[in-house]
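Complex shown without one protein chain; remaining protein chains in place.
Here the chain labels run A and B in written order, and each chain numbers its own residues starting at 1.
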Amino acid sequence: MSQYSIQNTKDSKLKTEEMVLNMGPQHPSTHGVLRLELQIDGEIIIDVVPHIGYLHRCFEKHCEAMTYPQIIPYTDRMDYLASMYNEFGYALAMERLMKIEVPERVEYIRVIMGELQRIASHLVALGTYGADLGAFTPFLFCFRDRERILHLFEITCGARLLYNYIWIGGLSHDLHPDFIRLTKEFIKDFRPNVKELNDLLSYNRIFIERTANVGVLPIETAINYGVSGPNLRASGFKWDLRKDDPYSVYHKFDYDIPIGTGEKGKTGDCWDRYYVRVLEMEESLKIIEQAIDTIPDGDVTSAIPKRVKPPEGQIYTRVENPRGELGYFIISDGSLNPARVKVRAPSFVTMQVFPELCKGFMVADVVAILGSVDIVLGEIDR
Amino acid sequence: MRDYIYNFWQGLYTILIGMKVTFRHLFVPAVTIQYPSVKPQLPERERNRLYVNMDDCIGCDQCARACPVNCIEIETVKSIPGEDLGTTSNGKKKALWVTTFNIDFAKCCYCQLCVFPCPTVCIYMTDVYEFSEFERDNLIFDFVTLLPEERIEKKKNYEEFQIKKEAEKAAAAKKAAEEKAAAPASKPVEPKQDGKEEIK
Partner (left out) sequence: MMYDWLYNLTGSEILAMFIVSLLPLFVFILPFALLAVLAERKVSAHMQDRLGPMRTGYHGILQTVADIFKLLQKEDLVPRETDKALFNFAPLLVFIGSYAAFAAIPFSGFFIGSKIELGLIFIVGVTGLVVAGILMAGWASNNKYSLLGAMRAAAQIISYEIPTLMIILMIIMLTGTLSLYDLSELQTAYFWNWLILGGPAVGLQKILLIPFMIMGCLIIYTSTLAEVNRTPFDIPEAESELVSGYHTEYSGMKFAMFFLAEYANMFAVSAIVAILFFGGYQSPFGYLGNTLGWTWLVPIEQFFWFTSKGLFFVFVQMWLRWTLPRFRVDQLMAFCWKYLIPFSFVILLLVGLIALM
């Protein structure tokens, strides 16, 4: 609760009414088509009711009509800012179900692509957060850096946003001959840009005033609601699926898990959530450097099955999306089409805890809190 | 009181640092390229509009089956014996006339799943991305190189051939039935040779 608690207004003799303000589906700051119904008393929020479903595209029902390899372009489109990770999770689930061993080169390339995608996704999150709060320049700097990552993806698989690159059992193309050189150049150019972003936005006094002590998420609340990813780590709890439930070749790399420390306010406030993402970009750079130096040779298409017909059974696999724990639950009945594909989206869980974060703060803080939890509507609505 | 002065000083100081960053960027050359007078150089694996080389297409329907959005429509007609359709560039002999090969680019999701199953690599993605149209129907591209009359002609040829074959088959069957009906009168009955008669 902030210092603007409701008791003050209840004690006065004036009759006040609550107003319902609608931050509608079309709004420059709700990241996507999200409708927030705010019940406010003056400037202070009493309740927030999020209305979702404006982007529902029947992904899970659609999967039941398609063959397993055809589902991959659809998994891209769920969380469109972190497409590589969606494909990664799905391919991992199918490989565990069909008990396929992929070559090590494939694992390394998947990790490199995943971490590059994590940096790109965090750049969008940080840039748009600054833009919501009125700092227009870091937005463009972040997007300029993101363009270089998208160029790397473009030379590998031909697409900038929705890749269809990570297939069941391998990859669609091997790395482009220029890829490693361009990635090394990118890493060299990107580290000073992170420092520039810190100078311009992270340590700016006005930004700290807007985000410190706002939208505090205590650890117990976060764990009770099932929040994961940078939002949980910012509250001070060290939980990362890459280290606590390792998949692929993440156990071979040396990297740290940044957590929020309450440096500029309470632990778990918006500034912590923002800063954890900045630190995570640096850690991803470390992983990419190590992976590029030690990547083995091999054939990336050797383990791809001709026809994907998994045995009967079901499996649940989880990976660490840039937004949290992305889970795939696949039930197969032995035929070419799945019987059920269920996706556990991290942003959906974060929307559940969102009203708790907003109570007691001001209308302008809603924008700050929404930007800091970093949701993508494509993932919530599927 | 100490916090008060510290806040004030920090506010001023961080603003000045931010201003230094922005000022430095005034002199960095812009990263924008001025489309459409300057077009970006696209990489070789770029995935934009599809192209089908009909000389190589054998009409196997693999690409249409692989497409997740069903945007490829293929209809084929079997060729009658004696017709020479030529060979594809990797030596396969073609046996089907492809009379319809429509790709609806309004539905295509540019995922590239149709390129991999093609046995002759006749369908592939080019780097053409400026093909907007005013009417949605203009985005249905027809790749078949046969003229409309030729398509009707091929279909007619096949149907006539089928009818002829049916007629021949019917005539042959009738003849066989006639022969079979006339056969039992002239054929001798052979006695059964087995050693089971001694048991009785």
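The working rule: a residue touches a chain if its C-beta (ideal position, glycine included) is under 8 Å from a C-beta of that chain, and two chains touch if they have at least 3 such contacts.
Computed from a predicted model, the values in this text were never measured in an experiment.
A.B. asks: Which residue, A:I206, A:I223, A:I295 or A:A339, contacts the hidden chain when the whole complex is considered?
C.D. replies: Of the listed residues, the one touching the omitted chain is A:I206.
A.B. asks: Have a look at A:V33, A:L133 or A:I304 and name the one touching the chain we're not showing.
C.D. replies: Within the whole complex, the residue contacting the unshown chain is A:L133.
A.B. asks: By the contact criterion defined above, which parts of chain B meet the unshown chain? Give residue numbers in ascending order.
C.D. replies: 8, 15, 18-19, 21-23, 25-26, 28-32, 34
A.B. asks: Take the complete complex as the reference. Which residues in chain A touch the chain that isn't displayed?
C.D. replies: 19, 21, 27-29, 43, 130-137, 140-141, 144, 200-201, 204, 206-207, 209-210, 362-365, 367
In this text, only the chains that are shown with their structure count from here on.
A.B. asks: Please work out the Cα centroid separation of chain A and chain B, and write it as a whole number of Å.
C.D. replies: 35
A.B. asks: Residue numbers of chain A touching chain B in their complex, please.
C.D. replies: 66, 69-74, 137, 144, 147, 154-159, 162, 164, 172-173, 176, 196, 199-201, 203-206
A.B. asks: In the complex of these two chains, what residues of chain B are touching chain A?
C.D. replies: Going by the criterion above, the answer is residues 7, 10-11, 14-15, 17-18, 20-22, 25, 31, 42-43, 45-47, 66-68, 109-113, 116, 125.
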